[in-house]
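Here the complex is missing one protein chain, while the rest keep their positions.
For reference, chains read A and B in written order, and residue numbers begin at 1 within each chain.
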Amino acid sequence: MVKEFERAGIAAAHICSIVPISKTVGANRIIPSIAIPHPLGDPAKSPAEEKALRRRLVERALEALETDISEQRVF
Amino acid sequence: MATGRIRVVHYLNQFFAGVGGEEAAGMKPEWRPGAQGPGRLIESSSDALEIVGTLVAGDNYMAERLSDGVAQALALIGEHAAEGSPLAPDLLIAGPAFNAGRYGLACAALCQAFERSLDKPAVTALYPEAPAVAGYRREVMIVRAADSVLGMNDAIAALVSVGLKRVRGAPVSAATDPIISRGIRQNYFAEAPGAERALEMLLDKLAGEAYETEYAMPEFDRVAPAPPVRNLAEATVAVVTSGGIVPRGNPDHIEAASASRYGEYSIEGLDRLTPESHQSVHGGYDPTYANADPNRVMPLDVLRELEREGRIGRLHDRYFATVGNATPVERAVRFGEEIAAMLVNVGVHAVICTST
Partner (left out) sequence: MTLAIRRKRVGSLGPGAATALAGDRLTIDIDALQAFVAGRDERIEAVHVHIAAPGESVRILCAKDVIEPRVKLAGDSPGEGTTLILDGVAVVTTGPIVGFQEGVIDMTGPGADYSPFSSLGLVVIEIEVRAGTPPHEHEAAVRAAGLDAAGHIAAQCADVVPDRTDDLAWNETDVDAALPRVAYVDMLLSQGLLHDTYVLGRSAIEGLPRSLDPRVAIDGGIVSGNCVSACDKTTTWHHQNNPVITRLLDGHGKRWNFVGLVLTNVPTRLAEKQRSAERAVALVRELAPAGALVSKEGFGNPDADLMMLLRGLESAGIRTVAITDEYAGPDGDSQSLADTAPEADALISVGNANAKLRLPPMDRVIGPLPDVARLAGGYPHSLGDDGSLEVELQAIVGATNQLGFSSLSCREI
């Protein structure tokens, strides 16, 4: 899906747990996340720490959206 | 007219029909009764079929207006060999066209249109690297031909054997027939269990002997990166997830695996997702954590924060969700195309996509 957004000219950041799969399917802006059942969270952390972690990941995705790239990149 | 024989309509270009070379390449499709040129070889190679008529058209005419030319050719079949008439064809044979660009394209396009409109089999013969192969091999049955007319006899034999099989409803596969693979994966029962085949393959691989992998690595389609967003503070950002986060109750009945659909859901006025408002319907991971806090998959809470702080201009007030679990890539591509079209329409500048 991410690839189709980029094909349509909309910058798309893919936050995903398993980077090799994202690379295989052809995402361009890839942000590695925490784990499959909780990509943007970590139940082992306190709610405040967890939210801070999530925010960092989303911020990294925003940076990826602002970055000029010529090929696949893992941020 | 002999009865009981399989009736074939044959397609040839101006050259093989003996009309002429490049000077005749502009000719419109015409109907000639019976076999012409290579069609006589087809007829003489098997008693099981007869050629009821030959469609002939010029290479340039067809290449320059392919869909018109194909429609005219089909109309000629309707005129001279209509359904229910004594000449109504059971099979279309086009070519062989070998490595020819324009001729091959016309053959493949006519086969495709013939099958679609008459629901009868068609077959053509092309060199595997001929230009028409890549675009048509999925839908059109193409037998292997050499790259020049020197391979005429083999190509005719292949056309006839595969054509007859198809008319008779016999299975045709790249494993057993001289066809160009359609790139379609089909199940079958092998002679030995997978574990045994694996051990035999390993022994062959270790001994340096030839072996054939049962699934060759595919080549991938790549897309050039979209330009970056220049000013996120003024941009509209949308969220899409394949992590199966949907409003509680799963209103669109998105499947836990092999999802056939995606949902579009409002997040207008919502500050964060809660276990009461949303749930995971993804069957491919332990949903305990996502159900306890759906923001762990679809990070609405921090996106709202970033929106309030002005880091992003606006969060699009609808998000899209599906389940990426055994969902065929082709289907994901369709979801992506449809969602992208909607996002372009409403002026979304960037997308954050989350996967589990």
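To be clear about the criterion, a contact is a pair of C-beta atoms (placed from the backbone, for glycine too) under 8 Å apart; a residue touches a chain by one contact, two chains touch by 3 or more.
Computed from a predicted structure; not experimentally measured.
Among the displayed chains, contact with the absent chain in the complete complex occurs for A, B. Contact with the undisplayed chain is limited, among B:87, B:223 or B:329, to B:329. Among A:10, A:25, A:40 or A:58, only A:25 touches the chain left out of the display. Within the whole complex, the absent chain has one touching residue among B:40, B:65, B:116 or B:138, and that is B:138. In the full complex, subunit B makes contact with the omitted chain through residues 138, 172-175, 181-199, 201-203, 205-207, 211, 213-215, 217-218, 220, 253, 255-258, 260, 281, 283-288, 324-326, 328-331.
Listed by residue number, the positions of subunit A touching the unshown chain are 17-21, 24-25, 32, 34-37.
One rule holds in what follows: only the chains that are shown with their structure count from here on.
We define each chain's centre as the mean of its Cα atoms; on that basis subunit A and subunit B are separated by 30 Å.
On subunit B, the positions that touch subunit A within their shared complex are 220-230, 232, 237, 240, 242-243, 284-290, 292-293, 295-299, 301-303, 305-306, 311-312, 322, 329, 332-333, 335-337, 339-341, 343-344, 348-356. By the touch criterion stated above, subunit A contacts subunit B in their complex at residues 1-17, 22, 24-29, 33, 36-41, 43, 50-51, 54-55, 57-59, 61-62, 65-72.
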